[in-house]
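Questions regarding the structure given below will be posed in turn.
Apart from one protein chain that is not included, each protein chain of the complex appears where it belongs.
Right, chain A next:
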Amino acid sequence: MSTLVLAEHEGGLVKPSSLSAVEAAGFVNKEKSITVLLAGSGPSLQEAVSHAASCHPLISQVLVAEADILKHPLAETWAKLIQLVQQKDGYSYIMASSSSFGKKYTSKSCGSFGCSPVTDVVEISEPRLFVRPIYAGNALSTVRYTGPDPCMMTIRSTSFPISSFSKDTNSDAVPISQVDLSTFNEETFGKSRWLNLTSQDSERPDLGNARVVVTGGRALKSADNFKLLEKLAEKLGAAVGATRAAVDAGFVPNELQVGQTGKIVAPDLYMAFGVSGAIQHLAGMRDSKVIVAVNKDPDAPIFQVADYGLVADLFDVIPEMLEKLPEKK
């Protein structure tokens, strides 16, 4: 029995969310035969491959698919690649993190395989028994996969923290092999083309992995006021998040949205400013360890999940915090 983890990489490193998928794979795969598949082209792929080969004790093999057409992750090419690898090696499980990357092609592959995927898994009770949230996390559904191999799933990375992760195990790097892409020609996927990606480069930690997250709601009133929140984030070494209302109003870009259909976060500290606490928002942050809510409205639902609530105007609180918080070392 073997498991394939579909990994994302960035800047020559395997993404932490993909390493969470490796952690999750450890729950289904007791023999620890976990293969990681990386695709792309150029030097950053090669760096990510050597990182994958030595970064996690559960990984036993690294598969590399190098081709120009794989440089940008199109669902069509990835689905084809997964099919190719599965036909050759016959994995029992194929796993990925439920990022926008994992979501788009795991289900597409399942369409081709004719098996049901299990998305957004938060707990693996037995090898084929999974828990996943439904109704924005207001209920948990336990499902058993009874279909044939492969059992495909995406996991919620915040539920599988990287525990045994160690950076300095270079000594015993695992075998690396290339995927034979000779049957992989442009004609197969001439139907879609990648044009571009626009992103807001930020010095701050990534929202999905940050230890501290500060979030603003509609009450921040403008994009300019979000700068105030950014200052606080800087002081705390935090990532900035936002509610759907704040994104819809154009205060911040879409990738900052926390909630049922946005990013799911579970930092050590989550501070919500001017956030009312709609269930769709709570779905994205309810697993945070400590939740702080600052809101003028004492009846705001966010106070029902907050460990510490402060009924006050955020425009008074944030400047005061900026002044009184200790400098970050």
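Operating definition for what follows: a contact is a pair of C-beta atoms (placed from the backbone, for glycine too) under 8 Å apart; a residue touches a chain by one contact, two chains touch by 3 or more; residues count from 1.
By definition in this document, contacts and distances are computed from a predicted model.
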Task: Have a look at "Electron transfer flavoprotein subunit beta", "diphosphoinositol-polyphosphate diphosphatase", "Putative tyrosine-protein phosphatase OCA1" or "Elongin-C" and point out the UniProt protein name belonging to the hidden chain.
output: "Electron transfer flavoprotein subunit beta"
- request: Using the definition of touch stated at the top, determine which of A:Ala67, A:Leu84, A:Ala136 or A:Ile176 touches the missing chain.
  value: A:Ala136
Task: Kindly state which of the options A:Ala65, A:Val179 or A:Val212 is in contact with the chain not pictured.
output: A:Val212
- request: Pick out the residues on chain A that sit against the missing chain.
  value: 74-76, 79, 99-101, 103-112, 114-120, 129, 132-148, 189-200, 208, 212, 236, 244, 247-248, 253-255, 260-261, 263, 268-269, 279-280, 286, 289-292, 298, 303-311, 317, 320-321, 324-326
